[in-house]
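Here's a structure for you.
After this line comes chain A, so read on.
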Amino acid sequence: MTGPVLSVQGLTLAAGAQPLVEDLSFDLFPGETLCIAGESGSGKSLTSLALMGLLPPGVKRRAGKISLAGQDVTALPERRMRRLRGDSIAMIFQEPMTSLNPVLTIGTQLVEAIRSHDPDADAPAAALAALRAVRLSQPDRRMRQYPHELSGGMRQRVMIAMALALRPQVLIADEPTTALDVTVQREVLDLLRDLQRETGTAIILITHDMGVVAEMADRVIVMQNGRMVEASPVAELFARPSQPYTQALLAAVPRMGDGGPPVALPLAEPIARLTEVSVNYDVQGGLLGRVTHRVHAVEQVSFDIAAGETFSLVGESGCGKSTIARAMTGLVPHRGRIEIAGHLVPPDGQSAPRALRREVQLVFQDPAAALNPRKPVGELVAEPLVIHGIGDRVQRRARAAELFDRVGLSRSQLDRYPHEFSGGQRQRICIARALALNPKLIIADESVSALDVSVQARVLALLAELKSELGVSYLFISHDMAVVENISDRIGIMYLGQMVEMGTRAQIFGNPRHPYTRRLIDAVPIPDPAYVRPPAPRMASDVPSPVWPVGQAPERIRLEDIGAGHLVAAGANG
Partner candidate 1 sequence: APALAQSAPDPDAKPGGDIVITYKDDVATLDPAIGYDWQNWSMIKSIFDGLMDYVPGTTDLRPGLAESYEMSDDGLAYTFHLRPGVKFHNGREMTADDVKYSLDRVTDPATQSPGAGFFGSIKGYDEAASGAAKGLAGVTAVDPKTVKIELTRPDATFLHVMALNFSYVVPKEAVEEHGADFGKHPVGTGAFRMAEWTIGQRLVLEKNPDFWTPGIPYLDRVTFEIGQEPVVALLRLQKGEVDIPGDGIPPAKFQEVMNDPEQKARVVEGGQLQTGYVTMNVTTPPFDKPEVRRAVNMALNKDRIVQMINNRAVPANQPLPPSMPGYTTDYKGYGYDVEGAKKLMADAGLSGGVDTQLFAMNTDPNPRIAQAIQQDLAAIGIRAEIKALAQANVIEAGGNGSAPMIWSGGMAWIADFPDPSNFYGPILSCSGAEAGGWNWAKYCNAELDAAAAKADSMVGEAAKDARLKAWSDVYMKVMEDAPWAPVFNEQRFTMKSPRMGGADALYVDPVSIPINYDYVYVNQ
Partner candidate 2 sequence: MTSPLTPAAGTTVTAAPPERGVLARLLRRPLALLGIVLIVLVVAGAVGAPWLTSYPPDQQNFDGLTLEGAPMPPGGPWLMGTDLLGRDLWSRLLYGARTSLMIGVLANGIAVALGTAVGLTAGWVRGWTGTILMRLTDLMMAFPALLLAICLAAVFRPSLWIVALVIALVNWVQTARVIYTETTGLAERDFVAAERTLGASGARILWHHILPHLVPTIIVWATLGISTTVLLEATLSYLGVGVQPPTPSWGNIIFENQTYFQSAPWLVFIPGAAILILALAFNLVGDALRDVLDPTQRGAR
């Protein structure tokens, strides 16, 4: 093996006096994939930014050397460093939605990257070739499109094309798939691997998903609190984790089949019943703002949730999961019938009675957005009590404190503001708030998707605990099949606003009948380096649209019972 293409020695980064990354050393060899894993805030992103010479203002490199292809880049002036960026070392960022400039076409952004390093190149042709290389459909058209016209997966492909256009020696991918659906994640990971095989680029892949690590890595570095705690080849790490932290991390990974024994379906009255529920969003246009199109976000969906049951809704982004949650909590108008704990949810999306509000609570997808940043969290948690006129000031504060204990937060944090908490803590605050009124049903909309494994595990455990202690029912919304498999009693699979398969956990995972269900299950990365994924066709499909002109509607999918309550779309049963 030749020498390392990138070598980091004793890297220490700090903001003011506070060290953020300490004494980090590693080598990266050509053609190799190095994964950096670790929980949120452990310094993964800062490390990669340091490699790019793009540290945010305020964060300084205190010590250490970074050499790229034998050249010490820490000594380079900004002008020389700029020439290396994109050319020798490139990076893909975590957020595909915001990492492309919204006002420039894809073509412009690709071409300028190429031109800035090679002014003589036939940049448009090279850009087109790069788009073809990432297997984007209709590359010519994409060149002329703007980022907002592409889906998240497509944008991430563009980012990859941009990074690889100049065939850099090192590619840093900082959580390239965290924000994407499982199926899209699958496509992107496949793509990265294929490209690496073709170009021989060395990849640093940053992730907290141990499944991704197992699938992609040659070697792994585990970081905690800015320090490297373990570094070893991937097989060894999974087989014999030497550090307690690594062991805990691996233990927290949800694995398919961990879900425990199936629960007998309770015969109790359902706590929630949806009958042929549809939700359309109007799209206005034309003179006087008439409605010309409708988004058929949810079409004729029916299901029940029994008391004490966890029902999961699964499907890719945009299939209407959140919309169902919103309809059930009376936030959007719907058609059909929604009944919760004996109350009918008024279909106007406005006038849900207070009594109903007490019974069902929604925990939002993004806890940062769901907490008013200008209120102390103690007040936010006590607010449901204020609204429903329960207790006095002192009692409410006591209740808030009790809820904080309940979700594992410290009472001393009651007077802090939301931004002073980590993502996982914020999610727990949201749960505490949802619990304040002792609801019968909690709707958790992607409540754990944005959290890293260890925090995710803690939140999931909390939910399970509450269920057994308080007898709450859950509507659990997710696209992560592994998580769903772990916690659900029954599962509904949604596609383009309609239910395509529904059944108990055993039925869905043991006997998936709809091709889409199978695709979802197959896409899940397996946290086992030894697992060999059966070859599958590489896909780069465009997602069909749920927008229809007024007067037209998607064809209705009928579900048929193939036994024991296992419902599958008619005709797809194969």
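As a working rule, a residue touches a chain if its C-beta (ideal position, glycine included) is under 8 Å from a C-beta of that chain, and two chains touch if they have at least 3 such contacts; residues count from 1.
Basis for inclusion: all candidates are chains of the complex that A comes from, given by their letters.
Since this is a predicted model, take the numbers as computed values, not measurements.
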Exercise. Pick the candidate that touches chain A in this complex from 1 or 2.
Key: 2
Quiz item: Of all residues in chain A, which touch candidate 2 in the complex?
Solution: 248, 326, 329-331, 352, 354, 357-358, 360-362, 364-366, 369-376, 383-384, 387-388, 397-398, 401, 404-405, 408-412, 414-415, 417, 419, 430, 433, 437, 457-458, 461-462, 465
